[in-house]
Each structure stands twice: as structure tokens, then as C-alpha cells.
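Right, I'll just put the structure down here and ask away after.
One chain of protein is taken out of this complex; the other chains stay put.
Chains here go by letter, A and B, matching the order in which they are written, and residues are numbered from 1 within each.
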Amino acid sequence: MESHNFFLQTNTREEMIDITEEIKEILQKKSSIRNGYIKISIPHTTAGVTINENADRAVENDILHILRKIIPKSRDYSHAEGNSDAHMKSSLMGTRVDIMLEHGQLKLGRWQGIFFCEFDGPRSRKVYVNIFKE
Amino acid sequence: MESHNFFLQTNTREEMIDITEEIKEILQKKSSIRNGYIKISIPHTTAGVTINENADRAVENDILHILRKIIPKSRDYSHAEGNSDAHMKSSLMGTRVDIMLEHGQLKLGRWQGIFFCEFDGPRSRKVYVNIFKE
Partner (left out) sequence: MESHNFFLQTNTREEMIDITEEIKEILQKKSSIRNGYIKISIPHTTAGVTINENADRAVENDILHILRKIIPKSRDYSHAEGNSDAHMKSSLMGTRVDIMLEHGQLKLGRWQGIFFCEFDGPRSRKVYVNIFKE
């Protein structure tokens, strides 16, 4: 099992950042495993990780817009930091995802990309990438 | 590690299809692994995979109804294809699920079944089934 990680600086409160290339770079430059799977996870509670379309970035804007409409920031939360909307979105999207690795390639669909979802930025964030051999 | 897959033809725009039997058939007829776990994943961005009750199919109708109410199709989306509701639902339900395998049996609860969730059909869909030995 290999342990890798990388850092991200987010720029606004809510943002979906395509991290597919970062993951591919780790696979190509830092890993010797060609078959197995990778586990992507984050140590944060106001962010998420998801797989969705990366051909048209309008999809990600719509996703953030829909989430904002369903879960408004202005709600009367009991959590004093006032960012419970971000915690809720984190659990809805999830904070970890596994992807199969075959012949050195991520087993993703033609339109699938991996996204880091910032819900309470801007912040410095970290992504763990664990790679397992078949 | 074994790699299997199967195809699905969905019939309407939104549908939850119980694929538990397809998975069990792969385990019984095509796999020699009896202990470990299986990873189910899909290469699509407008569909999902989830585990929920398969005793009363009314549960699945209610789930589709609730999702439709929360995330209307008619919203003013920026994604030109107009199916951002389906992308959102895909990320909410998720596109992958792991299930433990013990003594040749899926470790599922009495009422649990595995569902392919179509959110933008009808379409031809594919399900990946990777089986890992303990």
C-alpha cells in the first residue's frame, strides 16, 4: 500500500475543483502500482469529494447552485460557527471515494472526473491518496 | 482480483432497478472467491448506485419522488443539456458501493438490496463488479 497526499488552496466559499490530473500525476510519477485501486479521502468536515462530469464545468456550477438553494447559509443554525450548511453538504457528497486502477489507468467513465468540493473556503486543504496493489 | 461487468437497459427517465440478483449470479456462476468484498461502480454521471429496502418497491418510488421534489428538472440550469438535476442526484446517491462477501454470501441486511438509480434515461448503462479475495 502506498500513501501519497497533496495540498489545495481554495479561492472562494464554494468551489468544485477538478483533481483528476493531480491523481493521474501521482499514479504516473510517484507510484509503481498498475493494477488495484486507489482510495481518495480528505480530513475535512466542511468539504467533500465526488465523481461527476468534467466535460462541461457548468455542471459543477449547477451542483453548487442546487445545494445552496436546498441548504441555505442563512438558516438559523445552533452551531456557533454558522457554517452548518457546509457540514451538511460534506456528509451529502461524502469525504472519500475509491477508483479501480487497471493497467495504470483510472477506471473512470468517459465523462467522469474527480472533484474536491469546497463548501466553506477559501482554505488550505489536503487530499490523501492511498494506492493498493491488486 | 476479478473484473466482471454487465449491461442494463433503462426504460424511463427515472428508475431504481434492483440489481441484487445480477450481482449474486456473478458471484455464483463466474467467481471463485468466497470471502472478501465486492466493489460495484458505474462509469456514468447521471446515474447512481445505492443500497436500500427491496421488500416493498414503494420505497423506491418514494425516493424518486422525494428527489424530484427537492431537485426539480425545470430549474434554470447553466449546463446546456438541461439535465443538471440528474448530475446532482448522481453525486447525492453516489456511483459506487462496497459489500463484504462471507462464505459466498453478500453481507447485506435482511431488507437490503442493491439498486442502480437511473436519473436521465432511458439509456444503455453499464455496471462494473470487482471482486477481491480476503
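Heads up, the rule we're going with is that contacts are C-beta pairs under 8 Å (C-beta built on N, C-alpha and C of every residue); 3 or more make two chains touch, one makes a residue touch a chain.
Remember, it's a predicted structure, so these values are computed and weren't measured experimentally.
Peer 1: Sort through A:43, A:104 or A:122 and give me the one touching the missing partner chain.
Peer 2: A:43
Peer 1: Which subunit B residues would touch the chain omitted from the figure, given the whole complex?
Peer 2: 35-37, 50-53, 56, 58-59, 61-63, 65-67, 70, 92-94, 97-100, 102, 107-112, 134
Peer 1: Just the residue numbers, please: which parts of subunit A touch the chain that's not shown?
Peer 2: Against the left-out chain, subunit A lists 1, 3, 39, 41-45, 70-71, 75, 77-81, 84-85, 87-88, 90-92, 94-96, 98, 128, 130.
Going forward, only the chains that are shown with their structure count from here on.
Peer 1: With chain centres defined as C-alpha means, what is the inter-centre distance between subunit A and subunit B in Å?
Peer 2: Taking the average C-alpha coordinate of subunit A and of subunit B, the gap between them is 21 Å.
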